[in-house]
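What follows is a set of notes on a single structure, which appears directly below.
Certain chains of the assembly are absent from this excerpt, and the rest are unmoved.
To keep things simple, chains are lettered A and B as they appear, and every chain counts its residues starting from 1.
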Amino acid sequence: MILLTRKAEFSAAHYYWNDSWTAEENERIFGRCANRNGHGHNYTLEVTVAGDVDPVTGFVVDLKLLKDILEREVVGVYDHRHLNLEIAEFAKLIPTTENIAVAIWRRLDGKIPGARLHRVRVYEMADLFADFYGEF
Amino acid sequence: MILLTRKAEFSAAHYYWNDSWTAEENERIFGRCANRNGHGHNYTLEVTVAGDVDPVTGFVVDLKLLKDILEREVVGVYDHRHLNLEIAEFAKLIPTTENIAVAIWRRLDGKIPGARLHRVRVYEMADLFADFYGEF
């Protein structure tokens, strides 16, 4: 059993806002992240899959295929987008690093032939990241 | 003569748009960057100052002071902002990496006591950066 990890990047805008709070509450809890004009990040995504090594190819999963799936399901969807305004799952859900990790898990789970999704790691900055292992 | 460089980071949203063009022209030239909802980046700023080493302190410039100037003039202004919508110099100027480097030069030049501003480097992503040396 091998774990194979591939990184990818996307650049997106977001803000933190809870519609059930007043503006003052949003600013008190979320600070500068509550700016409704949005700010943004270069997000780094690490997707880890688990599986056995195919003795014929030496692969757990074909890397070209894995890259294409990440591009189709996540990077091509999120990159150069405003997460709150343009991505369906964040219409009601605040796009924190934690929630982005869970959302990417939902987008990828069951889509990778021959391997099991093991972990989704999302870096918002180099000094902050969230890991999700599918434990809802 | 020593060059001293300090890095800082800010996270901001932006888009590329030329008001004198049609939407189609903007999309053709700027591609995904023309999305008016904005996207964003973790920008890394490297500011280099030149000067002689003070024999009493061993410093070209006091680093705490330099950090405070960067915070006051640039990071505290740009961080968690939408550059096009909230920063005066980008009301008319497209916030490309090149133009951001020049804008930061204008914000810092003449503000650093005892040293000369030598170079402003701005990374938009790890694989892309612009350098400006004050040659308008």
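Heads up, the rule we're going with is that contacts are C-beta pairs under 8 Å (C-beta built on N, C-alpha and C of every residue); 3 or more make two chains touch, one makes a residue touch a chain.
The shown structure was predicted, so the numbers you read here are calculated from the model rather than taken from an experiment.
Each chain in view is the same protein; 2 are placed here, and the whole complex, as held in this structure file, contains 6 copies.
Definition applied: only the chains that are shown with their structure count from here on.
A separation of 28 Å divides the Cα centre of chain A from that of chain B. The residues of chain A lying in touch with chain B in their complex are 9, 11-14, 32-33, 35, 37-42, 79-82, 85-86, 125-126.
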